Structure formats: structure tokens, C-alpha cells
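Take this structure, written in C-alpha cells, and hold onto it; I'll ask about it next.
The complex appears here without one of its protein chains, the remainder shown in place.
When the chains are written out, they are named A and B in that same order, and each has its own residue count from 1.
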Amino acid sequence: MKLLTGNDLPTGDVVWWTGSGWSRHLADAADVGANGEAVARAEEGARRVNGPYVIDATPSPEGPRPAHIKDRIRALGPTVRPDLTLKPADPDAGAWVI
Amino acid sequence: MADADQTDIGGEPELRFRDDQPHDEPAVTLDAFLVEQSNATAVRLEAGDDARALLPYLDRLALIEVSFPTYRDGRGYSSGRILREAGYKGELRAAGDVLVDQLPHMRRCGFDSFAPEAEIDAATLRRSLSRYDQVYQRAADTAVPVWKRRHG
């Protein structure tokens, strides 16, 4: 599957395209199929996202899993500061990245 | 460096900071100038051209246009200063990807007219040109560096 991701322009937060808007949570990300580039251009033009790009991912029961480690780290947060990730209560969250 | 009087309030900004009449002759390339038409009075320098090739002819040139193919290509800043340091008094025009945030530096490097590809917002330009009233270094403009102000 293909996902569209980028950063929120005013805050810099990592965001994922849900099919109708942007979410901070990878679990909300939708498969953009072949539309990624077109959505990216439109959303960037409207300044709803900064630096959007399309990535490969695989579906799983827990939600999409980005193919590249960089995007998995983006989705979670820094592996060396579990307290600052999106799952601060889950000490093993970092294992998902690797 | 600020010369806000030269800039109209609202509408199209005036991008020529000279009192003489604009020079209408089309600029020839450096190669053409050196090889074929050395009687031309307007020359266009590409970013990679050696501005020093024009030094023997400065007194008969009325316009030198320096190309900025992208705003990231800073070679034209050196070309401008080299020409002014050698005593060139004619119009020095920055042409191409000339943006409002780069324009103050270009003014300091001796450029006194501008031909941007995209329109420049007059109000932003006015703020941009009047923002810094102190500079740290001597360049090709008349701004007095702070060390000169400190020590006379």
C-alpha cells in the first residue's frame, strides 16, 4: 500500500493522510493508491502540509507499517526517548521500529 | 542602504535606484561583446562569466546586466562588487531569480536596478530595504560599517 505523509506547516508535527485530512497517528493513515502525488500537490498548495511525500507500507492487523525505518521512527518518535514518543506508556514500543 | 523614497507606496515597486534615464539598448552576451560588437554599450553577464573581462571597457558601458539563474547561485554578488571596485559607474542590473529577501544584499554589492522574473511585493520590499540601518562590513555601497562608526 501507499501512504502519504509530511509535516504540519505551523507546528512541524508528523502527519499522515487519512483520505480526507491529516492525522498525527499512523493508524489513521489511508492507502492513497496512485493519487498520492496529486493529493500532495493540492494539500501543499493549500498549506495544509509541508514537504509531503509518498511511501511504501504494508498493511497489518495493528495498522500500516511503513517500509523504511525512517518513516517508522517518524511515526513513533525517537527510539532513545520513549517518554517523548506517541506511546510513552509502552516501554516496548521501540521494538516495532526495528 | 535604505532608499525608501525610490519605492512607490503600493502598486508596482520602482526597481531602479538611479537618477539617469534607463538605457534602452539590448544587452549583448559577453562573448558577442568581446568578439564581435565591441561598440555595444550594454552587456549581459551569465553567472559563470568572468566580470573582469569587462574591466578594460567599463568607461564606455552604460548597462551591465548580471544573471541570477536561481537565487541560490551567488556568483553574481562577486561580479557586482568586482565591477564597482574597478570603478564602473553605469547601471548594474540583477536579472532573473531575484527575490525580495536577497535584494538588500544585491544593493550592497553595487546593483542599482533589478529585473526579477516574478513580481516583488512593494510593501515587503520597502520593509526589506529599510530594516537594517547598520552593517558590519564595507562593501560596494555607501553604508558605513559599524567599526567605522565605533572608531571614526
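Heads up, the rule we're going with is that contacts are C-beta pairs under 8 Å (C-beta built on N, C-alpha and C of every residue); 3 or more make two chains touch, one makes a residue touch a chain.
Throughout what follows, contacts and distances are computed from a predicted model.
Selecting from "Sulfite reductase (NADPH) hemoprotein beta-component", "NAD(P)/FAD-dependent oxidoreductase", "Serine-protein kinase RsbW" or "Peptide/nickel transport system permease protein", the unshown chain of this assembly corresponds to "Sulfite reductase (NADPH) hemoprotein beta-component" (UniProt protein name).
Listed residues B:60, B:89 or B:149: the one in touch with the omitted chain is B:149. In the full complex, chain B contacts the hidden chain through residues 71-75, 77-78, 81, 85, 99, 101-102, 104-106, 108-109, 121, 124, 127-128, 131-139, 145-147, 149-151.
Chain A meets the missing chain through residues 7, 9-14, 44, 47, 50-51, 67-70, 73-74, 77-81, 84.
Heads up, the rule we're going with is that only the chains that are shown with their structure count from here on.
Chain A and chain B have Cα centroids separated by 45 Å.
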